[in-house]
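There's a structure below that I have some questions on.
Missing here: one protein chain of the complex. Every other protein chain is in place.
So that you can tell them apart, the chains are marked A and B in the order they are listed, and the count of residues begins at 1 in each.
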């Protein structure tokens, strides 16, 4: 088990380094970052001055290692737009995004897992068809449009919830739904497939032969085994979700890291964008690593080997 | 003695216990499964209609999708009291909404098809190489898949499009270069399965070259999985383009993109919600049709894997 974790950790670190290099390279995608920074009206001298100021005249690899070394110390440079340290800017906004991510995945799990279990208990029943339809429809539903519909219905027509902002818990209700529904189809399908497979297994028959009640068979014997892959899927989805929060945060004007990313991209604030891509990637890498570890720990076959 | 017993033909009659019902041929089975699969039929029908509309857009559209008319701004659709001059009303610049929707189908389908093709070529090449050769090639490809999955797609796509400037070409290229992960994952797994089959070993035994084996033995046997992924990634690309355009960092105005139309309608959502509802609903229907088709194809070609 320890060997497995160390191997995964090594891989995660390697992926993280590669991702950091890619997000740094984005800066050079436009050709000349200094010219892009200075804007179209700048003179050659201005561009030259900027180039020296930000050190763009050095070789790219040198700049990368310089940036990486600073990033490891928590210094992501200074925002072009705010003229403030990027790290502080992002740190202030992360709380909202993390909260949204946790709410979103919890919501997704709370709906999708029971639905998947119910669907597996009665294959081809009405509830199974409903669950399947919801998962197909859910995958096709554009989140930005879904968010706007929720605003029209619940904020404008019914007036139950505030349409945007970050002030109270009510601001998080609709964003949670919009962010969470996206992860539901995959979680529901995996729960259903896992439960179906487990319910057909011999040890479920053994449990029934012991006189265990249906509830006990479902939740103690079946779900315990079927949930193992779902846990790691949920962790992976959580990583995806944080990256996808940009759309949701922009619709509901929720001032989190995703909203900052949207603003910074529109403002050509590359240091902030670079740092955000790196941080969102790190979340994904950490979550998948944790999922692997959790998976190994939940499965006795892996835990003891 | 019964009549049947005296009949000489009865001597060779098979005992009813052993008479097996003649099963349908595989082709008949496949056809009946396709027709019997509601989702697949609905998906194919809707998608075909959308494709025809997109191809013949100039013939079908009642107006020029770019023609503005300041006199006829925000006319409501017919079902909300409008006229048949503009069946789905007009937008804030007086452009005919139906015509823009029809031309928008072109944008969505074009992006879906080309982006899925680009990413399909990249992902399939990587996946098949990893699955067939294994070892170091597999390790490298798996690593690249991990790296790709770690990058937040929307964020990276937005950033790159913003840096390079939003145009149809850039959006297609960016999506095509970003969405190869699922191709690689699925093709790698399928190839690993097929590689172990006897007919591949047989081809190797008669001295077939590696490219030949890949093209004539491996590819035909993983093609059905490939088609399923193509449809799912088409849907994915269409949704992403709409999201990018909605955020103002995808296809740029005045191109009629459905995501852009939702974004433009957003400001008037309070009073004219149909401006948002209609293009979003059309987008939803298109993506739903493609997904239904993809799911249906998966069920029909591999019924034993249905879950």
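The rule is short, and it goes like this: contacts are C-beta pairs under 8 Å (C-beta built on N, C-alpha and C of every residue); 3 or more make two chains touch, one makes a residue touch a chain.
The working rule: contacts and distances are computed from a predicted model.
K.L.:
Consult the UniProt record of the chain that does not appear here and report its protein name from "NAD(P)-dependent nickel-iron dehydrogenase catalytic subunit", "Allophanate hydrolase subunit 1", "Phenylacetate-CoA oxygenase subunit PaaC" or "ABC transporter ATP-binding protein".
P.N.:
For the chain missing from the view, the UniProt record says "ABC transporter ATP-binding protein".
K.L.:
For the full complex, which residue in A:23, A:225, A:245 or A:288 touches the chain that was left out?
P.N.:
For the chain that is not drawn, the touching residue is A:225.
K.L.:
Which subunit A residues touch the hidden chain?
P.N.:
Touch set of subunit A with respect to the missing chain: 201-203, 205-214, 216, 221, 224-225, 299-301, 304.
Heads up, the rule we're going with is that only the chains that are shown with their structure count from here on.
K.L.:
Any idea how many Å lie between the Cα centroids of subunit A and subunit B?
P.N.:
The separation of the two C-alpha centroids amounts to 24 Å.
K.L.:
Help me check something: in the complex, which residues belonging to subunit B touch subunit A?
P.N.:
Of all residues in subunit B, those touching subunit A are 39, 143, 146-147, 149-156, 158-160, 162-164, 235, 239, 242-243, 246-249, 259, 262, 266, 269-270, 273, 276-277, 280, 283-284, 287-288, 290-292, 295, 307.
K.L.:
What does subunit A use to touch subunit B in their complex?
P.N.:
Residue list for subunit A touching subunit B: 11, 14-16, 18-19, 22-23, 26, 29-30, 36, 136-137, 139-145, 148-149, 151-152, 156, 189, 192-193, 196, 239-240, 242-244, 246-247, 250, 261-262, 265-266, 268, 273, 276-277, 280-281, 284-285, 288.
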